[in-house]
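For subunit A:
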Amino acid sequence: MSVVLKTPSTFQQYKTLLRKDLEQEFRTKEMITSMGIYALLVLVVFGAALGQTTQALDLLQVSGGLLWTLIVFTSLLGLNRSFNHEKEQGCLEGILLVPLDRSVIFLAKATSNILFLLAVEVITVPLFYFFFLTAVTPGESFWLLVLPLLVGTIGMAGIGTLLSTITVNTRGKDVMLAVLFVPIIFPLLFACASATTAIIVGAEGAMDVFYPALLLAAGYDVIMLLLSWVLYDFVISA
Partner candidate 1 sequence: MNPVLAEIYSTILPSAPFIIAAYALMWLVLLIYVVMVVRGLKKTEAQMSILEEQVAELRAQKH
Partner candidate 2 sequence: MQAAITTKKLSKVFGTRKAVDNISLEVPQGAFLSIFGPNGAGKTTLLRMLSTLSRPTSGTAKLMGIDLKEDADKAREHIGLISHNSMLYPDLTAEQNLLLYAQLYGVQNPHERVMEMLEAVELKHRRLDVVRTFSRGMTQRLSIARALINDPDVVFLDEPYSGLDPHAVEIFDELIASQREGRTFVMVSHDLQKGFDMCTHALVLARGKEVAFGPKEEFEFGAFSLLYRETVGMGVS
């Protein structure tokens, strides 16, 4: 009956925790549906907002910003709900009782948030193109916008995970997350939006805006994710 314990490697812990999140999502599909529908609704709001502008407004210039507005608010919704399962039955304490490095919890939860956000983006970005960019002709290499999308999503979901861990047990939690998230994520948002707009417009100087912006966004990701990794142990066991 006696049980032999062999402390698993960090990577195994990471895989187990990630599989738990993914299994839960496959069963309930709660995160993806709610974020997907929410993104669709934001698109509809954009449509209403820009409907009356006829041709006066050059959609090319604006669409980069619109796309990132959509992503910020969708990720805010997703991040707010990312800890629901943990809080519901006190499972977070169950995980904290396990002898593992707390930052692995951060890595696993950040990865699952990134994957959910990317899954939603795979649906909504083509829809965004369909709704807004078919009327105008974007620059020929506009498909490169996948790069800022990827860098931006990793950054937002990563730092967002740390912030949602903080706000999950404060009162007024969804307002609190937005209040913290938007100013802190501003540099990444600014860099990605500039890169995306530059690439969509495709004007002649686009490339020497696109690459520095992308590089800076990646730099932001690295610094902030490392910082979140270091600070996570304090936050989760507070």
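Here is how the candidates were picked: all candidates are chains of the complex that A comes from, given by their letters.
Rule of thumb we're sticking to: a residue touches a chain if its C-beta (ideal position, glycine included) is under 8 Å from a C-beta of that chain, and two chains touch if they have at least 3 such contacts; residues count from 1.
For clarity, every value in this text was computed on a predicted model and none was experimentally measured.
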{"item": "Neighbour of subunit A by the touch rule, complex-wide, chosen among 1 or 2", "value": "2"}
{"item": "Touching residues on subunit A, where the partner in the complex is candidate 2", "value": "1-8, 12-13, 16-17, 20, 23-24, 27-28, 85, 88-91, 93-100, 237"}
